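Input: a single structure, listed below in structure tokens.
Incomplete set of chains, arranged as in the complex.
Just so it is clear, A, B and C label the chains in written order, and each chain counts residues from 1 on its own.
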Amino acid sequence: MDWEVFLTPYKQAVEELKIKFKGVRDEYEQADHHSPIEFVTGRVKPIRSILDKMKRKRISMKNLEEEMHDLAGIRVMCQFVEDINRVIELIRKRNDIEIIEERDYVTRQKESGYRSYHVVVKYPVQTIEGEKQVHVEIQIRTLAMNFWATIEHSLNYKYNKKIPINIQKRLQRAAEAASRLDEEMSEIRDEIREAQKVFQKKEEK
Amino acid sequence: MDWEVFLTPYKQAVEELKIKFKGVRDEYEQADHHSPIEFVTGRVKPIRSILDKMKRKRISMKNLEEEMHDLAGIRVMCQFVEDINRVIELIRKRNDIEIIEERDYVTRQKESGYRSYHVVVKYPVQTIEGEKQVHVEIQIRTLAMNFWATIEHSLNYKYNKKIPINIQKRLQRAAEAASRLDEEMSEIRDEIREAQKVFQKKEEK
Amino acid sequence: MDWEVFLTPYKQAVEELKIKFKGVRDEYEQADHHSPIEFVTGRVKPIRSILDKMKRKRISMKNLEEEMHDLAGIRVMCQFVEDINRVIELIRKRNDIEIIEERDYVTRQKESGYRSYHVVVKYPVQTIEGEKQVHVEIQIRTLAMNFWATIEHSLNYKYNKKIPINIQKRLQRAAEAASRLDEEMSEIRDEIREAQKVFQKKEEK
């Protein structure tokens, strides 16, 4: 198994989608509108993590591409919770992406405190041997959700997915603080929107 | 006044310092240690903002380089409040940067709710006409401080530095939520550190 | 006319196609095969050049997108003349690009000495207002052809497309030297290919 060769189309999908979502942000900025996309990152799952997950979930090599949907991953960060839905709408409208699954951990957060919206899509990559459809998992979240998730991920890594109960509790408190920050931000967002309406009415006179 | 030519050494300073601070982060990651630097951004002040500030602060063209210290700006983002001091220590130890001023808005936050540590430094750029010392303002802050500051900046921009009092209050509440998130994160950080001590003691036996 | 907004989908097409052609090169390198693509550059036509060309060719604003096919430009550089055809084949096979015109200045070089293969394609960009088909001109050439073309371009720029006759002659001599270099390189390429055949036959025993 040559992993480098196997993962090449996934790496390509990540590079192309990063450029595409950055393009969306640029388009909004060009038009002087608030962009629902703040920034975008992407990665191909590290080989070691693929092997771990295959073992944990009993996935065979043969079914790997069909059953593991996060070999390629894109993360879209938003300023406001409300922007998450706008990003989902944008994805639904694109002709170059086909949505095959959605999981909403924003309205129904995980027990751990994890919040994010996950969309699994099919994306066509043109390889030198022809077109290949690959799965990509797109995670959409606010900056605060992302901040918390980064910390949780590094703790999970340290404790090998068995975070001690007292730290779990502290993590939940941090998740609440992150959630609180998102709410305060949303309230300001409403103010901004209303202020803009007043402003635009003036302009139209 | 050819602004492009005038700002070229400042642009160069920003590019070099971004690469240098990213190198610090990579060095920690290479050694599998927690990096006090999460990510780094940089920018040269837009010409329009320079002109506005010259007018507001009555700075003449002649004194521009001596009196405006944020023509070049670097922003260093940290995961934990405690990392801010570690970054300052790293800057103090470097031979290629000379600190000429420090302002601590972390322990003494601004009335608006703004928190960040500012360091103004001198940095030598090798131009085709010889060495030129330029001022660079380095802002060091947590992700939550940065998140809040980004919002405040866009509101200041919209309201032309006169944010309505009710929005100011909401902004302060958001600043408190950001602060709260930082505190919760610091507590987890202590847990991690203690957990690691136990771990290392085991290893040493 | 807001040129920045108008050119945004062209800029996006350039960014996406650069990533796609770089991906082709990486795919060959991953598989340890000689890549027909050495490197890729791209640009959106500068506004000043668009206006000049509109005047020169009497193109109206209304017909601009339909009649000017090089608003977006991609340049693919090859090591060997033979690689040019391989790149054209790759473009023909892609599902995300539709060829609408080909001009072969490699076998039939321009009087000036200019050599390159030009392909005009249609490429779909997903904008926030839906899909938009844009024209992109792809120029495929060897490093030596590119080298010469760069020089000619800067001379044309200096002399405002009226290069003095004696310099034109020297340019043609340089074009011949570039052509000669390409031929010598092709001969070595054949040697390499034959050497590899011998090598592979040995391996197969």
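Operating definition for what follows: contacts are C-beta pairs under 8 Å (C-beta built on N, C-alpha and C of every residue); 3 or more make two chains touch, one makes a residue touch a chain.
This is a predicted model, so every value here is computed, not measured.
K.L.:
Assuming 3 chains are placed, give the number of copies in the entire complex as this structure defines it.
P.N.:
Here the complete homo-oligomer in the file comprises 4 chains.
Going forward, only the chains that are shown with their structure count from here on.
K.L.:
Between the chains shown, work out who touches whom and classify the graph as line, ring, star, complete or other.
P.N.:
line
K.L.:
So what angle, to the nearest 5 degrees, turns chain A so that its CA atoms land on those of chain C?
P.N.:
When the C-alpha atoms are superposed, chain A turns by 180 degrees onto chain C.
K.L.:
I'd like the most central chain, judged by C-alpha centroids against the all-protein C-alpha centroid.
P.N.:
The most central chain here turns out to be A.
K.L.:
Which chain has its C-alpha centroid farthest away from the centroid of chain C?
P.N.:
The chain farthest from chain C, judged by C-alpha centres, is B.
K.L.:
How far is the middle of chain A from the middle of chain B, if each middle is the mean of its Cα atoms, in Å?
P.N.:
Chain centres of chain A and chain B, defined by C-alpha means, are spaced 26 Å apart.
K.L.:
Between chain A and chain C, tell me the centre distance in angstrom, where each centre is the average of that chain's C-alpha atoms.
P.N.:
35
K.L.:
What residues in chain B touch two or more of the other chains?
P.N.:
none
K.L.:
Tell me, which parts of chain A touch chain C in their complex?
P.N.:
Chain A residues touching chain C: 4-5, 8, 11-12, 15-16, 19-20, 23-24, 26-28, 30-31, 90, 93-96, 124-128, 130-131.
K.L.:
Under the definition above, what is the set of chain A residues touching chain B in their complex?
P.N.:
Interface residues on the chain A side: 79, 143-144, 147, 150-151, 155, 158-159, 164, 166-167, 170-171, 173-174, 177-178, 180-181, 183-185, 187-188, 191-192, 195-196.
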